[in-house]
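Complex shown without one protein chain; remaining protein chains in place.
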Amino acid sequence: MTISVAILGATGYTGGELVRLLSRHQEVRILHVTSERYAGKPLRLAFPHLHNAPELLCRPLGDLAGLEGVDVAFCALPHKASMAEVPALLERQIRVIDLSADFRLQDAATYRAWYGDDHRAPELLAEAVYGLPELHRSAIAQARLVANPGCYPTSVLLALAPLLRGGWIDPQTLLVDSKSGVSGAGRAASQEGLFAELEGGFRAYKVEGHRHTPEMEQELSKLAGLDLRVRFVPHLLPQSRGILSTCHLRPHAVRSQREWQETLAAFYQHEPFVQVLDAGLWPATNHVRGSNFCHLGVTVDARTGWLTVVSVIDNLVKGAAGQAVQNMNLMFALPEPCGLEQLPLFP
Amino acid sequence: MTISVAILGATGYTGGELVRLLSRHQEVRILHVTSERYAGKPLRLAFPHLHNAPELLCRPLGDLAGLEGVDVAFCALPHKASMAEVPALLERQIRVIDLSADFRLQDAATYRAWYGDDHRAPELLAEAVYGLPELHRSAIAQARLVANPGCYPTSVLLALAPLLRGGWIDPQTLLVDSKSGVSGAGRAASQEGLFAELEGGFRAYKVEGHRHTPEMEQELSKLAGLDLRVRFVPHLLPQSRGILSTCHLRPHAVRSQREWQETLAAFYQHEPFVQVLDAGLWPATNHVRGSNFCHLGVTVDARTGWLTVVSVIDNLVKGAAGQAVQNMNLMFALPEPCGLEQLPLFP
Amino acid sequence: MTISVAILGATGYTGGELVRLLSRHQEVRILHVTSERYAGKPLRLAFPHLHNAPELLCRPLGDLAGLEGVDVAFCALPHKASMAEVPALLERQIRVIDLSADFRLQDAATYRAWYGDDHRAPELLAEAVYGLPELHRSAIAQARLVANPGCYPTSVLLALAPLLRGGWIDPQTLLVDSKSGVSGAGRAASQEGLFAELEGGFRAYKVEGHRHTPEMEQELSKLAGLDLRVRFVPHLLPQSRGILSTCHLRPHAVRSQREWQETLAAFYQHEPFVQVLDAGLWPATNHVRGSNFCHLGVTVDARTGWLTVVSVIDNLVKGAAGQAVQNMNLMFALPEPCGLEQLPLFP
Partner (left out) sequence: MTISVAILGATGYTGGELVRLLSRHQEVRILHVTSERYAGKPLRLAFPHLHNAPELLCRPLGDLAGLEGVDVAFCALPHKASMAEVPALLERQIRVIDLSADFRLQDAATYRAWYGDDHRAPELLAEAVYGLPELHRSAIAQARLVANPGCYPTSVLLALAPLLRGGWIDPQTLLVDSKSGVSGAGRAASQEGLFAELEGGFRAYKVEGHRHTPEMEQELSKLAGLDLRVRFVPHLLPQSRGILSTCHLRPHAVRSQREWQETLAAFYQHEPFVQVLDAGLWPATNHVRGSNFCHLGVTVDARTGWLTVVSVIDNLVKGAAGQAVQNMNLMFALPEPCGLEQLPLFP
């Protein structure tokens, strides 16, 4: 089988990561890549690290001829731009994996509340499948439209799913303190993103409310079987890649570290990409860098009763492009790790 | 006035920072610096950045002649080494500012429980004054022995003091998620501290329990007027300096962001080193780098009820050497900012 | 004495550094700061690290009322913007220290060749004094208009002056391989300057020709007493501050490392800010960070005959704002180190 793919928005960080992974995927041929800024130019001008990938020419989004023969399109466009393109892709019988936030929230009112605009394709919200394979594997396999999860929600859902589904924790006091590398902010020119602003400059941001919150709440509520809220506080790390989420939880029962660890490990025992670390080891972002893996650590503080789950992912891989490839594999009945076998890059 | 000082343990990061600050303090003369590793050698071999400070020769700890005429000694020795030296210093009528953990805990049993050894000078524990000027200014001024606070506790106590003393928050659910630069781990050779292990490698550590916990609890309990516990989870940042503590709290009352901010601002209105930021601004570690300042930000999440206070300090300055100089100024009736006027270094 | 100063262009990195230094200079009062972007707003919004400096309100460049009573203006405007403002300042009897490149080249044709535009105030070029105190101290003291040197040229001129003036090296084979922190590229939003583009991404740039080349050649030619050329290759470091220049030279004579070192040390023996390191020690950018110091190291390779001189400065201090303050001190007959006593920040 060869899957013909298009990548819309190929010159951002997520787009570049899709090209990196899909160029080496043995069942994939990249037919079409778009970029407004680099339209008419070779992709390697935007990404010199792709000098040794098969040569690709950037085309503008409006160049529909490039979509001829495409089986699946990866939309790595900004929020709002994506929902303007997806319906036409589906009409052309192209399956879509959308990496923006546009199809993650199933309720159009929630979308408007957090994104400040009316949804332009609300009729697709019910159909779109939330693309976290560990939770929605079979629905993804059948989907026409997959909404690839946000990077923060991926790290949080993988940490909390076993506990919420098992009913182990109080769903009313979920508190998540997350830290992200700066590539999550994208590749657009900005003063805030300059090296000199960020080196040695760890900070909290969007403490009043980050848009990934309703996405977490939607999926966590499904897991818990009730409507819940999460307090989510993100921070910005002086490093390019990686997300670490520290989840602070109130458990319903007194259990040992080992018992909590076994609960997580049992939940993920057949998962190719989620690894619960041995007691005493703690996740670090450079232990998953460049890979699709998620590492989890857990402990309970007997003195205060707080349960702590720590998760790490590479925000551009399991938090974006890698997860999208995992979803594509599911949609085309390939083994899930296909094209994602790379081990993390350390140091 | 000229204060004659000694610095015991001058070739670690805290020692070097004391030399940096005290070399430019107009009322101070550094008489004596010790280092076992560099004994007999000029200090600038250990710290080339001090090439342009007054020349100092390192002596071994046992060289007591160097203490002749010393008014105050800064002990920047490792834990346990410090309590072996302090009694003799006091006997020589030298006032002591101890930067180790040895005299911070007033209860010898707590010391043993967290540090694994019997205290060697328990008779001094009652006398030692916890050196956080914002809380214990008058006691510090009179003290023979000041226990300089830990870096994490400084960042947490400054964030929580106004709220606990005012009775505004539930003292039974204190949760602190802190992130520290790596200079806090000291200057001893280690694999874990290598650049290549840490670049891009944010991680949690000592999640099961960090020794700064009982120190926070001691001081927070005094503020609250009852015995409380805090859940404290530290993390390691890929940057040299800076601590940011995100304090997650349950308030007793529903109040606006502005009200919380005013509570903090009122508490610190006369403090030279603590600054509550305007609404919408959030603290960043590179906004206090190299200075003795603490920046605070606060907000409340109406959706979940969580109150969030974020504080930043430079762990080597307000979290160690700068605070020690502030304490010295108090002990010798100098204006508190004396020698600490430097503005932060950004970028 | 109190010197009243204005800072034009206060919200770039050089401007911020001027405020940091001048706020703590005991003989200076900052009367006026300009910023187009932050006009009408407090400077601390642009620079939260200046929260604890005296409060300053940004005004637009056109607000001439702010210049009333100003003794000296620091122009930290972009190239070309500066030469549009300087003549009017001088007419108002305000002395000017210009930190742009506009008045460094004494030949208007050279300016046009490298900067691509006609000079707008060529009549001032002969009067402007090149502001490297170690070479032009007495002229600076008398100057109405000082052209503050570029960061790269400062690092190179301090390394080569003793050798060229002494006639020790072949002036026809000067080769300089320099490496700069990214703050040198300024604070304007750009994709190239993003943290994620630069972390782990050391590179050469402007290898075909950098605009600091003719500035070096002008001053080196004066030192050598003949017209010379230098091959200058700059590189970009993944760090915010610091320049290190490795100068590769062909000496006229066979001399030992010690002899070369003594030549440099003798030349700078009375200089407050230039330090020749002991044999075996080599300059590092974090040993001068935040300070006005320059460190020099030298050795000769007997096998190949190459002489190597390495210099480091902080590009924003000795390479910009600190040197400007040093020049101001000279112009107002203050001791040169006034306001520049800060020791480097390490780590």
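Labels for the chains are A, B and C, by order of writing; each one numbers its residues from 1.
The criterion applied here is as follows: contacts are C-beta pairs under 8 Å (C-beta built on N, C-alpha and C of every residue); 3 or more make two chains touch, one makes a residue touch a chain.
The structure presented is a predicted model; accordingly, all values stated were derived computationally and were not measured.
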| item | value |
| --- | --- |
| Contacting the left-out chain in the complete assembly, out of B:A189, B:V254 or B:A333 | B:A189 |
| Selected from C:V86, C:A196 or C:A224 as touching the chain missing from the view | C:A196 |
| Identified contact with the non-displayed chain, of B:L145, B:L198, B:L249 or B:L307 | B:L198 |
| Option from A:S35, A:S82, A:T154 or A:N286 whose C-beta touches the chain left out | A:N286 |
| Touching residues on chain C - with respect to the absent chain | 175, 177, 179, 181, 196-205, 207-209, 229-231, 233, 235, 237-242, 244, 246, 248, 257, 282-287, 289, 297, 299, 301, 303-304, 306, 308, 310, 312, 347 |
| Chain B residues touching the omitted chain (full complex) | 13, 181-183, 187-191, 193-200, 238-240 |
| Contacts of chain A with the absent chain, listed as residue ranges | 13, 16, 20, 23-24, 47-53, 183, 199-200, 240-241, 275, 277, 281, 284, 286-291, 293, 295, 341-347 |
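Definition applied: only the chains that are shown with their structure count from here on.
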| item | value |
| --- | --- |
| By number of C-beta contact pairs, the top two chains | A-B |
| Chain B and chain C, separation of their C-alpha mean positions in angstrom | 36 |
| Inter-centroid spacing, chain C versus chain A (mean Cα positions, whole Å) | 45 |
| Chain A and chain B: spacing of chain centres that average the CA atoms, whole Å | 39 |
| For chain B, residues that touch 2 or more chains besides their own | 199-200, 240-241, 284, 286-287, 289, 347 |
